[in-house]
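First the structure, then my questions, so here it is.
Left out: one protein chain. Kept in place: all the others.
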Amino acid sequence: MAHSAQDDWLVSLRRELHRRPEPAWCEFYTTARIVEELRTLDVDEILVGPDLLAEGERQEVPDEKTLDSWLEQARETGVDDDVLDKLEGGYTGAIATLEGGDGPTVALRVDIDGLPQKEADEQGHQPAEEGFRSIHEGYMHACGHDAHATFGLGVLREFVDREFDGTLKVIFQPAEEVVGGARPIAKSGHLDDVDALLAVHIGLDFPTGEIVAGMEGFLAVSHFDARFTGTPAHAGGHPEQGANAVQAMATAVQNLYGIARHGDGATRVNAGEVAGGTASNIVPEDAYIHGEVRGETTELMEYMRDRAETVLRSAAEMHDCEVSVERGSEAPSATSDDRIVEEVVSVAERTDGVDSILRSGTLGGSEDATYLMGRVQEQGGDAAYVGIGTDHPGGHHTATFDVDERSLDIGVDVLSGAIERLLGAASE
Amino acid sequence: MAHSAQDDWLVSLRRELHRRPEPAWCEFYTTARIVEELRTLDVDEILVGPDLLAEGERQEVPDEKTLDSWLEQARETGVDDDVLDKLEGGYTGAIATLEGGDGPTVALRVDIDGLPQKEADEQGHQPAEEGFRSIHEGYMHACGHDAHATFGLGVLREFVDREFDGTLKVIFQPAEEVVGGARPIAKSGHLDDVDALLAVHIGLDFPTGEIVAGMEGFLAVSHFDARFTGTPAHAGGHPEQGANAVQAMATAVQNLYGIARHGDGATRVNAGEVAGGTASNIVPEDAYIHGEVRGETTELMEYMRDRAETVLRSAAEMHDCEVSVERGSEAPSATSDDRIVEEVVSVAERTDGVDSILRSGTLGGSEDATYLMGRVQEQGGDAAYVGIGTDHPGGHHTATFDVDERSLDIGVDVLSGAIERLLGAASE
Amino acid sequence: MAHSAQDDWLVSLRRELHRRPEPAWCEFYTTARIVEELRTLDVDEILVGPDLLAEGERQEVPDEKTLDSWLEQARETGVDDDVLDKLEGGYTGAIATLEGGDGPTVALRVDIDGLPQKEADEQGHQPAEEGFRSIHEGYMHACGHDAHATFGLGVLREFVDREFDGTLKVIFQPAEEVVGGARPIAKSGHLDDVDALLAVHIGLDFPTGEIVAGMEGFLAVSHFDARFTGTPAHAGGHPEQGANAVQAMATAVQNLYGIARHGDGATRVNAGEVAGGTASNIVPEDAYIHGEVRGETTELMEYMRDRAETVLRSAAEMHDCEVSVERGSEAPSATSDDRIVEEVVSVAERTDGVDSILRSGTLGGSEDATYLMGRVQEQGGDAAYVGIGTDHPGGHHTATFDVDERSLDIGVDVLSGAIERLLGAASE
Partner (left out) sequence: MAHSAQDDWLVSLRRELHRRPEPAWCEFYTTARIVEELRTLDVDEILVGPDLLAEGERQEVPDEKTLDSWLEQARETGVDDDVLDKLEGGYTGAIATLEGGDGPTVALRVDIDGLPQKEADEQGHQPAEEGFRSIHEGYMHACGHDAHATFGLGVLREFVDREFDGTLKVIFQPAEEVVGGARPIAKSGHLDDVDALLAVHIGLDFPTGEIVAGMEGFLAVSHFDARFTGTPAHAGGHPEQGANAVQAMATAVQNLYGIARHGDGATRVNAGEVAGGTASNIVPEDAYIHGEVRGETTELMEYMRDRAETVLRSAAEMHDCEVSVERGSEAPSATSDDRIVEEVVSVAERTDGVDSILRSGTLGGSEDATYLMGRVQEQGGDAAYVGIGTDHPGGHHTATFDVDERSLDIGVDVLSGAIERLLGAASE
């Protein structure tokens, strides 16, 4: 299928998705809209709903009320109700399969969720200027997953009318931002026949025209949810009768960020969402921290997790509060395999618009793609994580993040080229 | 009008109100239900709606959406829609007037709002056991204002069929818990003709049968709302690019509680409600503290307020954040006048069920009744704040707070008796 | 013995003592200098040395090296070596006794220690201007104990040549500032025959010419010494291998000051002296807090002490440190007996220079005189704590504290007058 260098279809798809960012496990519209395109492309198989995700393995699923409210909004857009029905309860995401002849199975994984981040509404922020700013106030595609979903559809379009040996699977993964979607897909077994897996990310401070063939430096990550319970009291009459859950939480926050850096490598900690108390004149009875720790290796992550749990428990004790600490989703570290990296490099070398190729680069963040990569590698397959540079005005996860849409074409070309060679290569 | 010692009407009224606690400025059902009783009692005048509250003086009014949702709930109970219409926008509360002949004007002030406190649902908590536990989950009459409203109606019932000189006004004040309702009533001028004002509180650690004729030790109070704004960043990739509003908030909380105690008298501080951040993997951009400071005198409250503002500003600066600090509602300190205290003491001495009378007692909390008391005193009238003891199993503002319903009768008797003497006394 | 209104002897004595402030248990020069005067006055008995202080009851005695260095300095002043020998080991202080005929025993307690506070050296600070600023840099009579010692000698001078019934004891108490000297004297039994005890303090924000006949509002106090032990590590290479005692200490300090205020009355907390660590590149292994808590009642002090200990232990645990918390000296609260207060009032009414008399006043601080008062009261005697106003430019315990020397005369006159009446009164 021929298409122009600055492909209108890709741009318009990406903008449509950008306008309706949905947070983890609430990608109802996004999934249904993707399915719509998959049907148009006439792929061989579309998997959606509970079968996609191993029973009991989804993590950080919002409460029913939240899920329903997003589902309701999705219904109002007019996307296919039958698809939405299958997604009910937060069973979002999809796997699309194209069958060629005998040959290896190659998979591409893209993630599709947005973030609870308010989008900028100012001069110079292209989505605002050109009318595709998020219509879900307080939510935003601030990490480029709109572009990722577009990559997935763009790659499929390249292969639908083409002859090839083997099988191509594109995984539209939900809930990456809460490190929650990859694990239930990995455990579902849908990847166990995969010989080569490509995961992809746009941006990451690499400019438009730059390709990172095999990203390294994934930080292992672990989420936690700490809930402090104290004793309420009248803040004026008898503050001493209270056990102040907000004081416990604040002490914990201060000391979480103060956990000692580690000589063996990078660590991270974030008290990303906190709250407590109900009224200015009541000593707060409840408070929580929804946070995360990371480490350059799984061991470093565990060091942080152990220290964080000590901090949380001691902070509660200090203020006569109880605390429950629940571990949320986790993702391991991962490495990219040379076999795939080589293919990406050679394809990138002859791709229009690519002017710089890095064999490896450092992610410096976490990604639950590492679950999928690890699963494929355990089964004897190879995996790599590819970076597609893009000039982004604001940092990832900030209000002014945006992608340079020239990267959409480049990404589709590099990924399709590498997949073509892997289908061929593996069949040799 | 005759009634039994354990007056069924009072108990049943109190329980009805207890079941439907409404927070400050949302007392739609409560006000309409009170008006219903006032009409039955056939009082001379009922004032509700915007005229009750001086323009622009209400503080800490919730947003429209919250107001609407409470109004909606009130409508569903079947109370008079015409009354509710007048309250729209949070113009809650009422003043009921009974006109006798020539004579002094005596006023009784009762407050009617509930608290954002979850009510206990356990063995031994009478409202749960006897079926009048709050049906508004997360809200509760945890400070006895259900009993206060009942006092107001009970006192009016005592006078409706009685001949007396002078005028009796009962003020059903909204929004005491946010220290927000007294000031707009004071500024409305509806109290400017009042010769004697009684305010009343149940409980306060005084047992059933004990009366405090003139409460002292009101803490002046000032609310504040601090909003921290930082810079979001990817918590894994580039935490250093963020300016962490939650870290600023936590530093502020720790240091607010650490403001030096004052040698001249009691002070208080509470970070009663806090929140910040949106997701575990984003360095939090926003956070807030809704808090309060108090002091035994207005000067001591101002010392706390000034120190608190320094803490808030420095904590923001420390973490490269901005902070806006808005002062919310404030209430001054107050004293009870001897003339009224004497009357309360002599009435209490001959009231059934009273077995202990304190001339004065210490509130140790704050109360915006002080605004009304101050206004009356400025105009040359007298005021006193009366405590009606009750055995309460849990502390004020806690989940197991409850009142001993034997206090309802006692309170009505003492207040009615004192009012009768003040009507007479002032007319001498 | 006649003397002028502005008594040169008192002024010069006070200045001599002011120049050589000595901290708790190091009052070697001060004691010896006082003994010198007592010998000149020819009192009947002078008690110094270990007999004065009940075995094992002295608290917060400095280490031997510190004691020796102060003793050495004292020796260099030329005071009597034999006296100094008796004080060796920190057995400072003295009791002087004058025997009249049969009659009651009346005691006056004055304290004599200085503070580890650098004295101001600036224009307007009288001791600096007139050449009697502290020559012990870093130490200062910043609480007026130089004047107290002078009161003690001044009162004795009034009685040495006078006939009277009964016995007069003046107790020159060491180590008040560490709340350490009164208890061993109380336990020594030397007060068990006392019928009336007067303790005295100058200043306390009362102006020259004002007398407080019976001070109230003593805060009960308890000292603590918390020692944190962690694990050192190279701060650059392997900070994670350390357990950071300074971080534990800082967390504790923040949360100590944040202990909830108490609805029942005044509380205090102070982390008065802290230290930790040895070098910028070592994760600190050790840290300590030498602090105190106070309460308006002994119960309130105990509330603070318990909460403080929880904070200290949790802060250690949070940072994988050990902590030992030793309770130091304590002092209870106390009250002044009416019998003595009356006598002070009537004497003050006819004393030159007194222009304002308060029956009672609030100390708002702590005092180990309460131990002595309690001991006397337990044995059936009476006690009172008298305030002698003085205009002091700086606050107590600050660099610019000073006394108005006109207060020396006034104090001696009021105290002597009251003692005279008590000697007489008790003998009636």
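The letters A, B and C name the chains in turn, as written, and every chain counts its residues from 1.
The rule we apply is simple: a residue touches a chain if its C-beta (ideal position, glycine included) is under 8 Å from a C-beta of that chain, and two chains touch if they have at least 3 such contacts.
Because the structure is a prediction, the values reported are computed rather than measured.
Asks: One chain isn't shown here. Among B:315, B:331, B:348 or B:408, which residue touches it?
Replies: From the options B:315, B:331, B:348 or B:408, the contact with the absent chain belongs to B:315.
Asks: Could you tell me which of C:10, C:211, C:259 or C:283 touches the chain that is not displayed?
Replies: C:283
Asks: Check the options C:223, C:261 or C:375 and report the residue that touches the missing chain.
Replies: Residue touching the chain left out of view: C:223.
Asks: From the list B:283, B:301 or B:340, which touches the chain that is not on show?
Replies: In the complete complex, the chain left out is touched by residue B:283.
Asks: In the whole complex, what residues of chain C lie against the chain that is missing from view?
Replies: Contact residues on chain C toward the absent chain are 115-117, 138, 143, 177-179, 204, 219, 221, 223, 231-239, 241, 244, 246-247, 249-251, 253-254, 257, 268, 270-284, 287, 290-292, 294, 328, 363-366, 395-399.
Asks: Using the touch rule from the top, list residues of chain A that touch the missing partner.
Replies: Touching the missing chain: residues 254-255, 257-261, 263, 266-269, 364.
Asks: Could you pull out which residues of chain B are in touch with the chain that's been left out?
Replies: Residues 237-242, 244, 247, 251, 254-255, 258, 260-264, 283, 303, 310-311, 314-315, 317-320 of chain B touch the chain that is not shown.
As a working rule, only the chains that are shown with their structure count from here on.
Asks: I want to confirm something about chain A and chain C. Since they are copies of the same sequence, is their interface symmetric in residue numbering (over half shared, so same) or not (under half, so different)?
Replies: Same-residue interface.
Asks: When the Cα trace of chain A is superposed on that of chain B, what is the rotation angle, expressed as a multiple of 5 degrees?
Replies: About 180 degrees of rotation relates the two copies.
Asks: Measuring centre to centre with C-alpha atoms, which chain is farthest from chain C?
Replies: A
Asks: CA centre of chain A versus CA centre of chain B: separation in Å?
Replies: It comes to 48 Å between the two C-alpha centres.
Asks: Which chain A residues touch at least two other chains?
Replies: 237-239, 241, 244, 247, 251, 254, 283 - these are the residues of chain A that touch more than one other chain.
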